[in-house]
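Below is one structure. I have some questions about it.
A single protein chain has been removed from this complex, and every other one stays in its place.
Presenting subunit A:
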Amino acid sequence: MIKFINVSKVYKNGTKALENINITIDKGEFVFIVGHSGAGKSTMIKLLLKEIEPTSGKIILEDKDITKVKNRRIPYIRRKVGVVFQDFRLLPNKTVYENVAFAMEIIGSHPMEIKKRVPEVLEMVELGEKANDYPDQLSGGEHQRVSIARAIVNNPPVLIADEPTGNLDPDTAWEIMKILKGINGRGTTVLMATHAKDIVNCMKRRVVALEDGKVARDEEKGVYEYEF
């Protein structure tokens, strides 16, 4: 599904963000990527989203080498990867429904299909009743649920969540985790970069710990960190 083969990334200013990363993530996995700020989590996500290119190594997504692709192919790679950010990134002048439908309009989906699919997805994130609300009428957790709905509405095989609970209180964070778990349960591979120790420890999922740009730990049913 996703493979990093000997991937290194050195930024133009000389910062070594990733060094020789080798990870294989199978279809349907739920993987936490943990580590301190600057450990390389964001760089990994940016590589998968084709915002940057690796300095060396190979990245494979759904059996396709995406290491070096032409600019105009990039949008089609991004359609395979839904993404959720810490800061939600909703359009304030569009309703919940429109924010989600927007993602389908962009890729030219049939209006009938949009009308059918958007309520379905809003139901999945338990926002069916807020379809006509504007973002400023929503709570933080609801914001994030809209952004999750938008990320999965086009059925991407992979969902990347970059600190999705970073701006939320613990209870709301758990709501979000429940939803992500549900999405993963339907077969979507989920990659979540996070600082939330409690969540990682309770979920008992695969944990990839990055330290100074290297994989320090990669364990099934892992925890955030060991206390010595």
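What we mean here is this: contacts are C-beta pairs under 8 Å (C-beta built on N, C-alpha and C of every residue); 3 or more make two chains touch, one makes a residue touch a chain; residues count from 1.
Simple rule for what comes next: contacts and distances are computed from a predicted model.
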TODO: Could you tell me which of "Cell division protein FtsX", "ATP-binding cassette domain-containing protein", "ABC transporter permease" or "DNA2/NAM7 helicase-like C-terminal domain-containing protein" is the UniProt name of the chain missing from the displayed complex?
DONE: "Cell division protein FtsX"
- [ ] Based on the whole complex, identify which of A:K27, A:K64 or A:R89 touches the chain you can't see.
- [x] A:R89
TODO: Among A:K16, A:K58 or A:R78, choose the residue that contacts the chain missing from this document, as touch is defined above.
DONE: A:R78
Task: Among A:A103, A:V125 or A:L210, residue touching the chain not depicted - done: A:A103
TODO: Considering the whole complex rather than only what is displayed, give the residues of subunit A touching the chain that is not shown.
DONE: 49, 71-72, 75-79, 83, 89, 91, 102-103, 105-111, 150, 154
